[in-house]
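Every protein chain except one is present and positioned as in the full complex.
Presenting chain A:
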């Protein structure tokens, strides 16, 4: 019966293959037979977790920033408590910032902020960056603060703010408001806001706002100047 024999042979082959597979497994157990595996990836993971950043000494920071020694101590203790590794990466930053704005989506604005704090653009905010930024905002002159704000708006850091950049910023700020606002948020609200901003700031109407135009226009606005006093007592 050729059919039967064919079946038998096929099955015998299968049986032999199964036996071979089991044999290989047994050899693996004994460590005599090491199949090719992706062992490199394991080592990579170790690298990341051991990164730890220490800030420069207290004296240096005192020189660089306008905070007193005690203030720096308090700031560092809080920072280290939250980020034991010494640095904040973008994800953490977004998460922290989102805790203050539960109603809306603050992730875009947080990204912009992160880029503003991360002055050396290495993807992480260390304590020095953190404290330097805070020093400018909280202890700097009005011009310093305006400079910092300009830096925040200038997304590509080319020295001037275009309408698109401003629109992105504006949208991110309005996103933080969330859905439930009064009056209800309209689609065109950010765009209108940007238009009014440019009308105020853009002196030569060339469609971009440079740093000089920006500072000049802000200094002329009393409201803005007065609101700058808000930041004197934050820390």
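One rule holds in what follows: a contact is a pair of C-beta atoms (placed from the backbone, for glycine too) under 8 Å apart; a residue touches a chain by one contact, two chains touch by 3 or more; residues count from 1.
Going forward, contacts and distances are computed from a predicted model.
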item	value
Name per UniProt, for the chain absent here [options: "Radical S-adenosyl methionine domain-containing protein", "Spermatogenesis-defective protein 39 homolog", "A-type voltage-gated potassium channel KCND1" or "Mitotic spindle assembly checkpoint protein MAD1"]	"A-type voltage-gated potassium channel KCND1"
Touch residues of chain A, complete complex, unshown partner	1, 4-5, 7-8, 11-12, 14-16, 18-19, 70, 74, 77-79, 81-82, 96-97, 99-100, 109, 112-113, 116, 130, 133-134, 137-138, 145-146, 148-149, 152-153, 169-170, 173, 193, 196-197, 201, 214, 218, 223-224, 226-235
